[in-house]
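Excluded from the complex is one protein chain; the other protein chains are retained at their positions.
Letters A and B mark the chains as written, and numbering starts fresh at 1 in each.
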Amino acid sequence: MAEKRLAIWVVVEQNQGKLAPVSIEVLGQAVRLVEAASALSGEVAVVLLGDQVEDLAEELSAYGVDQVYWVDDPRLKHYQNDSYAAVLQRLVEREKPDILLFGATGAGEELAPTLAARLSTGLAAHCTGLDINADGQLVMKVPAFGGRVLGEIFCPSTSPQMASIKPGTFTVTERRVGRGEIVREDASSLLFDEDIRLEIMDVVQFEPSGLPLEKADVVIAGGYGMGSKKNWGLLEQLAAELQGAVGCTRPALDEGWTAGEHTMIGTSGKTVRPKVYLGCGISGAAHHVAGIKDSGVIINVNRDALAPAHAYSDYCVTDDAKKVVEALLEEIRRTKNEDDSG
Amino acid sequence: MPELKFTEAQEMLRKAVREFVEKEVLPIAHRIDVDNECPVDVFKKMGTLGFAGVFVPQEYGGAGMGLTERAIILEEISRHAAGFAMILMTHHLGVEAILAYGTEEQKRKYLPDLASGRKIGGLAVTEPSGGSDVGGQQTSAEFKDGRWVLNGRKCFITNSSSADVTVVTARTGEDAKGRPAFGAFILEAGTPGFAPGREENKFGLRGSGTGDLLLNDCEVGEEALLGAPGNGAKLALATIAKVGRTGMSAISVGILRGCLEEGVKFAKERILYGKPIAKLQAIQLEIAQNRVDYEAARLLTYQAIGLKESGANCDAEIAAAKYFSTEAAVRSAKRTIDLMGGYGVMNDYPVGRYLRDAMATIPSGGTSHVMQLVIAGQTLA
Partner (left out) sequence: MEIAVLLKPVPDPAQYDKIQIDPATGILVRKGLKTVINPEDKHALEAALQLKEQHGGRVALIGMAPASAVETFREGLAIGADEAFLCSDRAFAGADSLATSRVLAKAINKAGPFALVLCGSTSADGGTAHVPSQVGELLGFAHLTHVIQMEISPDGRATVRAKMENGYRESRGRLPLVLGIRRELNTPRYISLMGIMAAQGKPVHVWSLNDLGLDKGKVGLAGSPTQPGKLYQPDMKRKGEVLQGEAREVAQRLVGIFRSAGILG
């Protein structure tokens, strides 16, 4: 009998015919894991559920995977935990992969624990690191207390070993030349109408305007210390001058100063890693810092010399944020003018 | 002597009030001071949570707690906005007078609305001719054809223009020895002949309105009389001691905590000679003194209130608490301003307001002179 290979599955997410970026990020890490642990001869498969998503199956096959398990059915058009978990449970029980990875999106945060409970196995949440140790065991690094603490998690005695990964944790992988095998599964043997208890009525998603935070080279982040919506406008001007994007903390979001939820940075929001992060009026709470810690240069302006934000910064300014931002705007505009005329 | 220890329910109360104050009062504390306006909506919210009727029994629509719980509430509000606490503190004066001296009918009529904060209460004793000198009151109440007719002017009355129900003292005649006798009356806003007069412009405890109440042939029925006809001065003094002075004391403890915390924050933030000024010993001494003033005031205040609640005769202890705490608050606010250098004088920081508020706590409920007289009187007796 052939030696069992280490099988890593990535459950990908698609919304209205589009792959979630986190799926590609996780897939990239899975491929890297297998390549790094060459002694173990592993393989990577992705599982794609949806309705008429053949093109996505094709696309996925190009990311260096060995297989694409593709289940197509009108009942799988939208993610829904009952239907998706039922299909995945049957597939996993049949194929017995060793490792199962998910993106920790709104849907992933529901589907992964649902499946883990059905399979009575362990799930590590929001991993910031994934490794395979010498025993072929998955070492999952998970955050707690808003990122103040990291812990290693193992799943030694049950299978599969499951993990979810927050968007922005790993970088996306490039497409490869070779193609994985597309295995079209028969939905009728994996999903039964009795499985489904909840009916999806509506799915609404909007496309946020402007440069997404996670793609910006400069992130100007504002916190509660900005003080007003009017002052917030200065951050937007500054971001525009620097061709960057404006991010925020939760209190600033709650005050209604910001462009919306999609601009919040931290454990419950985005993870960013720009070349320069400039924080203005931000205290530097663990929940926020967890989302910026991998940035290139970190600068903070806070009038409190002892604000925790200063300790997480390469450069800090102890002063009124509005004043500093105004001066910075002026300086940038001045140097631009000089550049133009000179 | 056991340690000062609050019950689990009192600790829960403190936490709940603090959360309320930090969310609802702190953000408007500066504005209350600048605009000198009572945020009525926030007062009503406090009413629905039971603050307005904290020590009123549940049968009259109150929370059924006591004076210690009331002091916790006043302290927590005054940590950030003593002027706003003053409104509640004075409201309680009117509530207590009716609760302690009212007939069953009066209690049923007034307490549910007052305890829930739907109506605001007050107590009017001081007059141009008599503050410290209670006997100097000139406002008169004449009994004619089964009705009381009131005439006169009250001054320095908190909630004068916002109160719906005010307990007003007035001279009803003379007692057997020929000394003036006073009665207390429950007057509702809008009663003909009863109206607020000029509004003072105070430098401290702003937000709580203080002003005159004018009585011009104000006619009320017998049911408006609170307590016995000659009992008004006693009623006023007892209410002021039990609820007024303990209340001012609790407000001062709140201000003291404000001074301590703001001082500490500033000392850690302000960098001089390359390090926070908290590292300078001179500054450390100021912080230590702020701490001691706060702790001592807190102990005296809650101790006096505990004695009062146990039914002890403790006017001197209450006077001591009021005297010490209000004076300590002034000292501590000034000290904190000094510690902050030029910043202390800037209105960007709240400590200047704390000093003004602390100053205003001294006359309210009886001046420091009068408090010392009460203490000395009892000590020398």
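Methods note: a contact is a pair of C-beta atoms (placed from the backbone, for glycine too) under 8 Å apart; a residue touches a chain by one contact, two chains touch by 3 or more.
Just so you know, these numbers come straight off a predicted model, no measurement behind them.
> Could you tell me which of the visible chains the hidden chain touches?
A, B
> Among the options A:Q29, A:N231 or A:S313, which residue touches the chain absent from this view?
In the full complex, the listed residue that touches the missing chain is A:S313.
> Residues of subunit B in contact with the chain that isn't shown?
8-9, 12-13, 15-16, 19-20, 48-51, 54, 58, 63-65, 69
> So that we can see where the missing chain sits, which residues of subunit A does it touch?
The list for subunit A reads 15, 20, 78-82, 104-107, 109-110, 112-114, 116-118, 120-126, 139, 142-158, 167, 197-208, 217-218, 242, 244, 262, 267-268, 275-276, 278, 284-287, 289, 293, 296-299, 308, 310-319, 323-324, 326-328, 330-332, 335, 339.
Assume only the chains that are shown with their structure count from here on.
> Suppose each chain is reduced to the average of its Cα coordinates; what separation in Å results between subunit A and subunit B?
For subunit A versus subunit B, the centre distance works out to 55 Å.
> Spell out the part of subunit B that touches subunit A in their complex, as residue ranges.
Interface residues on the subunit B side: 268-271, 276.
> Which bits of subunit A are touching subunit B when the two form their complex?
303-306, 318
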